[in-house]
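Okay, so here's the structure we're looking at.
Yeah, one chain of the complex is gone here, protein chain that is, but the others are all in their spots.
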Amino acid sequence: MSAEPIRMTYREACRQAIRDALSADPRTFVMGEDVGLYGGCYAVTKGLIDEFGPDRIRDTPLAESAFVGAGIGAAMAGMRPIVEIMTCNFSLLALDQIMNNAATIPHMSGGQFAVPLVIRMATGAGRQLAAQHSHSLEGWYAHIPGIKVLAPGTIEDARFMLKAALADPNPVLIFEHIVLYNAEGDLDPGVSEVDIARAKIRRPGRDVSLVTYGNSLPKALDAAAELAGQGIEAEVVDLRVLRPLDDATIFESVGRTRRCIIIDEGWRSGSISAEIAARLADEMFFELDAPVRRICAREVPVPYAAHLEEAALPRTADIVATAKALVRPQ
Amino acid sequence: MSAEPIRMTYREACRQAIRDALSADPRTFVMGEDVGLYGGCYAVTKGLIDEFGPDRIRDTPLAESAFVGAGIGAAMAGMRPIVEIMTCNFSLLALDQIMNNAATIPHMSGGQFAVPLVIRMATGAGRQLAAQHSHSLEGWYAHIPGIKVLAPGTIEDARFMLKAALADPNPVLIFEHIVLYNAEGDLDPGVSEVDIARAKIRRPGRDVSLVTYGNSLPKALDAAAELAGQGIEAEVVDLRVLRPLDDATIFESVGRTRRCIIIDEGWRSGSISAEIAARLADEMFFELDAPVRRICAREVPVPYAAHLEEAALPRTADIVATAKALVRPQ
Amino acid sequence: MSDKVHLDHAHGLTLLREMERIRRFEAKCVELYQAQKIRGFLHLYDGEEAVAVGVMQALEERDAVVATYRDHGHALARGVPMGPLMAEMLGKVEGCSRGRGGSMHFFDAASRFYGGNAIVGGGLPVAVGIAMADKALRDGAVTACFFGEGAAGEGEFHESMNLAEIWKLPVLFVCENNLYAMGVPLEISEAQTDVFRKAEGYRMPGERIDGMDPVQVEAAARRAVASIRAGNGPYFLECRTYRFRAHSMFDAQLYRTREEIALWKERDPIARLRRWLLETHMISDHEIAELEAAIAAEIDEAVAFAEAGTLEDVADLERFVLMDEVPQ
Partner (left out) sequence: MSDKVHLDHAHGLTLLREMERIRRFEAKCVELYQAQKIRGFLHLYDGEEAVAVGVMQALEERDAVVATYRDHGHALARGVPMGPLMAEMLGKVEGCSRGRGGSMHFFDAASRFYGGNAIVGGGLPVAVGIAMADKALRDGAVTACFFGEGAAGEGEFHESMNLAEIWKLPVLFVCENNLYAMGVPLEISEAQTDVFRKAEGYRMPGERIDGMDPVQVEAAARRAVASIRAGNGPYFLECRTYRFRAHSMFDAQLYRTREEIALWKERDPIARLRRWLLETHMISDHEIAELEAAIAAEIDEAVAFAEAGTLEDVADLERFVLMDEVPQ
């Protein structure tokens, strides 16, 4: 590409994506707690109320279930809403609407009604917000048929996934990681869309596949760099889409490396990492040369104290150590 | 045992367990929708309000989040409540209380407060109740640290798990399958308790392990009987406890049979079956002779029409076919 | 009988016919349930027909409807053809929801019938959202949202009432207060048993009416819809009514007395209206016979249509789990 790369933060990328969406389609509006006057809990929507007015950047009362349900109804009746649930920690209050209505009505109505709704939420730990504000529920949501689940791990995905999500006729949940909002990076000016059906190989390698997403992606990339210094070529696969999973890309990578480590900030049991390992144990059983390892959050409510929070989350060092033991067993 | 076996239904077993609990401990009471005057949506608590009165068999308004939260508060302040959520389909409305309070407060308070609460709910499909009334969410709940998840698949477990659950200082969720309520069986009069820490081998076998729970247990047992007729000895492992999983029993069985099929009425992606397969792929990789197969519900909102519902759920025939293909590959 | 509505010969017949259609459709459903052709839950509207029929008189084609699992009456009164409804009861692909929803989940995009919702309170936020879209896209359209008094206990009721009012949305909240939520009587489940007064807590206009009188219901619904279309925001109607039969097919009705049921049956909206129309010589026995014959024929046709229906191909089980496009 000839043009200059554009430097911006993950937060700015999310904001620009919303700005584009509102400009492109009059049926689109943003609704959620503090998206307007306050500028968004994580400042993603800052300034947008001045540009688009309070009807299209709509502050809601604290009423997660009702405003998510309202987003569902509005989508069924012709709008293209972007509902922001401040963080996924509060989305539990809206889970009935998401599972029993958004994910169910299109099928249960025999295809008469679609729910072209996008729900954005912040996710993840790492800022010492303690147990009730540190959940990583995206992998858990990926259990639900009838929705799509996206987890942008790069500035580019933060910038362009929303457009694809709004073009999708189904309910799409987008999980933005709180630690990534301040991440800065260069956008290739030649790129103006991303594929929300496919995972993406962020770094090629032949010895082991590091399958991950979200804020574990930078950790996996750091680990891969460190491993390279020790002669181990790790391939980093960014899932990007947690539901439906892109088996093809994952299987193709593991088929070549014959080893897989899944890194996931969610709790281990019944996580998205479990699903990937299960699919490998079924469909790639004969291609695997080593056990499928998982590096997940410890199964605890994430504590406030820095050293405990750090210990509760996946660490680059764990990835490096696990990869070395897998590739060069004693 | 000399004494006569006692014949009763799964429903009666659940009721007798509640009766025992109320008689044994004045701190115990039952609270939920229609547990009293109506006699329980599935007639489990029928008659108990006459025996114990409306304060101990307490009818609630439709307010899942508040009465589950009230159960949490009552447990923290010295009671031993049994909260009934009519069916797990409605438990989504109470999920915030379950995850952010019940499962979190003991750890987050540094162990100052326990939540000795039992939550009973009906689960499962098979009665043509359509998508919003046919969820199997027990495996999904098993993702959450800080709770225990039980799934009685036999009359004996229905009869005695409650007592163990109430004796446990932690929040325990018990999922009773709607199709099992009418199941009838004999109770060994010599048995008066069950171990809620361990899975149980319901039928021994050497060729393949069928790991399951709840209403898939009878299906697995039927399949095992059929397979035996064809010279395949399937071992049936009843998980009973979905969180924390009893790895030892599962690994020991698969270590012997070297083949595993997991049967689970939950949706496949990120299910408890995924977690078990993932643990096998990690810790039993070198003991396995064949891919780990899963037979789960199809990933659809369960439809009303009988033939579609039937097609959406695990079937004995699928288990038999999968086991044969696994044990005798072409 | 209230007469705020001009009840002429034609209109009297319409109200009677619409209520009878529901009553007889459900009587047939009970038969088919006993014959095990209908399965699952079956929640009858028997006794409450005046509410749906009265409210629907005030609605136009552009308006939308959100109902509960007790949705037979709403769908029929809204004008969803009976054949596809009966086919849905039998789980046939010709059903209004392809046989996937059954009794509790009638859907019909053509008449803006946004479905029977089986999560108590679950339809209210959806109705609020439909009204948001209508305010932006279909000037003057109203969404009628039906729910029972039990739903008023749910948090979603509270949240939805507040959203509708602060955003002045065109929602007609219709509370079908039949005094029981399954077996839980209103008195033990609500601190405020005058449900319509709950509207005050949101500064929303609300009134209580006799839900056993279709004319009074229609009159109130017309007042409410006029106010909503005038841009005054949502409106709340509490319709006092009664369910003559069990909550669903499995219900020993331990929570109420035969006497209470008998007392309410004296106020049967169908019998009352029929009597009144005859006494005032507005219609003749002959016309009633004609009307009943016509309904009987409609039901026979619907059953024939349903029986002749086919089962959805199992290969289509996963169809519409994810949509390929938004239906126009």
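Labels A, B and C are assigned to the chains in the order they are written; within every chain, residues are numbered from 1.
The rule we apply is simple: contacts are C-beta pairs under 8 Å (C-beta built on N, C-alpha and C of every residue); 3 or more make two chains touch, one makes a residue touch a chain.
What you are looking at is a predicted structure, and each value in this text was computed from that prediction instead of being measured.
Indicate each shown chain that the hidden chain touches within the full complex.
Displayed chains contacted by the hidden chain, ordered by label: A, B, C.
From the list C:Gly12, C:Gly83, C:Gly153 or C:Pro269, pick the residue that touches the absent chain.
With C:Gly12, C:Gly83, C:Gly153 or C:Pro269 as choices, the missing chain is touched by C:Gly153.
Of the residues B:Phe52, B:Phe67, B:Tyr141 or B:Trp267, I need the one that contacts the missing chain.
B:Phe67
I'm checking contacts with the chain that's been left out. Which of C:His9, C:Arg62 or C:Arg203 qualifies?
C:Arg203
Kindly note down the residues of subunit A that lie in touch with the hidden chain.
With respect to the unshown chain, the touching residues of subunit A are 33-34, 36-39, 41, 43, 59-66, 89-90, 93, 127-133, 298-301, 303-308, 311-312.
Which parts of subunit C face the unshown chain closely enough to count as touching?
153-159, 161-162, 165-166, 188-192, 197-198, 200-204
Residue-wise, where is subunit B in contact with the chain that is not depicted?
27, 60-61, 63, 65-79, 81, 96-97, 100-101, 105-114, 116, 145-146, 148, 169-170, 244
Assume only the chains that are shown with their structure count from here on.
How big is the gap, in whole Å, between where the Cα atoms of subunit B centre and where those of subunit C centre?
Distance between chain centres: 36 Å.
Just give me the whole-number Å value for how far the CA centre of subunit A lies from that of subunit C.
Roughly 41 Å separates the two chain centres.
Provide the list of subunit C residues touching at least two other chains, using ranges where the numbers run on.
Within subunit C, the residues that touch at least two other chains are 99-101, 105, 117, 119, 122, 155, 321.
Which residues of subunit B are in contact with two or more other chains?
65, 89-90, 93, 130-132, 299-301, 303
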